[in-house]
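Dropping a structure here in structure tokens format, bear with me for questions.
In this view, the complex is presented without one of its protein chains, the others remaining in place.
After this line comes chain A, so read on.
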Amino acid sequence: MTRLHVVAPTRAPGRAVLPDFVTDVRPRAVEPEHRAVGRAAELGGLDGVLVPFDPGGHDPLVLAAAVLRDTRHVQVAAEFHPAIATPVYAAKLSASLQRYTGGRLAWRLAVDLAPDVARAHGDFLDGPARYARADEFLTIAKGVWGERPYTFEGEHFQVLDGGFPGSRVPRPFPRVYLSGTSPEALALSAKHADAHLIGPDDDPGLVPDGVDAALRLRADVQDETALAEEIRRRAEAGIAEFFVEPAATPGTAYWLAQRVLPLLRKETEGVG
């Protein structure tokens, strides 16, 4: 089944300038419209919301938690890089979000940040070593999640006699999305990814066996027939998931839900 995701906004929207004589009581927008987009995706039956890492925007984990709390069905993927926290801590924070939301959090790991962005976030590692660190990060995160006691002594991270307490609330490990076309990136995906994200010009044949192929797709022009046609064509070529860019407004999310989705799926009759 083709899965359709929207990308959540990470910056507060600009707002219209009202004429002077119109009474204006609008609160200052200090937050992106991520919650409205998430609720639109939820109401519209889309499969998920991706909250991207935007150096100029709000934090994806904070935004993702709000979207998860507002919804019951959609997957919410938060993008972050492996230097934000120890893998134990990233896993612990995520385990709580899983317990809170029926296991709907996903991880989109950003491994190869632009060098200046990385350094501004305290990360001075570069080159293929970043993939080795990401491997350790995911190995430890999965390890403490699933085993107790768990010990791992890595080059970048370590844990001794770790492991999370059991939980009667279902707490699956987040679905892992990775990307990249280098040999290191593809090897990392083969080992750890549930899905590998590619761009429109990348060869889907790069995606390792056993890993779902996911595609970033632009839909700048609101032509539902063309978009549905492209999705159908790409799905036949083996793409399982689609992330529609750029970041959605609530309007785009409803458009995807009500204009594009029906072209892809046979609607069940007699709803309601």
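Following the convention adopted for this analysis, a contact is a pair of C-beta atoms (placed from the backbone, for glycine too) under 8 Å apart; a residue touches a chain by one contact, two chains touch by 3 or more; residues count from 1.
The working rule: contacts and distances are computed from a predicted model.
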From "Branched-chain amino acid transport protein (AzlD)", "LLM class flavin-dependent oxidoreductase", "ABC transporter permease" or "Putative DNA modification/repair radical SAM protein", the hidden chain's UniProt protein name: "LLM class flavin-dependent oxidoreductase"
Option touching the unshown chain, where A:Asp161, A:Asp209 or A:Glu236 are the choices: A:Asp161
Hidden partner chain, touching residue among A:Thr101, A:Ser189 or A:Thr252: A:Thr101
Contact residue for the chain not shown (choose from A:Asp20, A:Asp116, A:Asp220 or A:Glu236): A:Asp116
Touch list for chain A against the chain that is not drawn: 11-12, 30-31, 35, 54-59, 61-66, 68-70, 72, 83-89, 92-97, 99-102, 116, 119-122, 124, 140, 157-170
